[in-house]
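What you see is the complex with one protein chain gone and the rest in place.
Here is chain A:
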């Protein structure tokens, strides 16, 4: 652990956040999650395991129509959230040889809006009213892509699923802005709320660039993923990772996870999934890298993640400077006003 004096602790790469937060040199290595969304099956075992282990209360029962996602997002009562994205395009590029030099173009994806699934289910021919079917048929004859709903029932639906969670940022805005010190950095480098300290000021809520932490209304305090601090302390892996049947949620020391993730991306690229990309794994990004990072198959915003999050306190020195100028100009301006108006003399004018 190098000295924290004279270093920028508000932004940029920071190899040892736990050490910089004051944990001794023998603190355990930083841990986190690598969520490989390419193998997520959307079973929501993580959501359930988290609720069960942490006794997180019910978060509202709603039928949203957002594919299979009725959780909607992370909140005080949802510390894991599985996103479901239905897209009209196949996973990875189609087989043909020209695939490599053809960019993935969402506009070129087949349009299924004219397909009547009820007619299909009733066994009627699919062609009725599907405007682009002839074109697509010609396409598939040329070997470009398989036609939509084919006789064997397969479609070109690409179903993206991703289990979202608190990122346990290297530079955590929630922690930086908390006025009570309720949010703190653990010896594992994770970010946790001390529930007996939080006074519900709510400052952390709009500060998080990912919209993770939320206030529980009846309770008044804020809650979020603790990265199962209690389980970590007992040498156990977090409940959500433990419950994940496909190893989509991988838990471990961050260094090791980053190596594993890089290898997985290479593997997917070689297998013909050029859009596979890591999100939040770069220690040089706006939050200094996430403790919980992801392998995504589309742009981050498609999953409801910000494309280029920046910890708000990176600009804090500039903010204080501007406020200083403003305060000084308030004093100076009003002093000038009084000086210009001169001393008031009593009596009738």
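One rule holds for everything that comes next: contacts are C-beta pairs under 8 Å (C-beta built on N, C-alpha and C of every residue); 3 or more make two chains touch, one makes a residue touch a chain; residues count from 1.
Everything below uses one rule, namely that contacts and distances are computed from a predicted model.
Taken from the listed names "LrgB family protein", "Nucleoside recognition domain-containing protein", "Putative polysulphide reductase" or "Phosphoribosylformylglycinamidine synthase subunit PurQ", the protein name that UniProt assigns to the chain not shown is "Putative polysulphide reductase".
Residue A:340 is the one among A:5, A:270 or A:340 that touches the chain not shown. Touch with the chain that is not drawn comes from one residue among A:15, A:252 or A:306, which is A:306.
Of the listed positions A:15, A:28, A:200 or A:272, the one in contact with the omitted chain in the full complex is A:200. Annotation for chain A: contacts to the undisplayed chain at residues 10, 62-67, 69, 72-73, 83, 85-89, 104, 106-107, 109, 113, 118, 158, 173, 176-182, 197-203, 205-215, 219-222, 298-299, 301-309, 312-313, 315-316, 318-320, 322-331, 333-335, 337-338, 340-346, 349.
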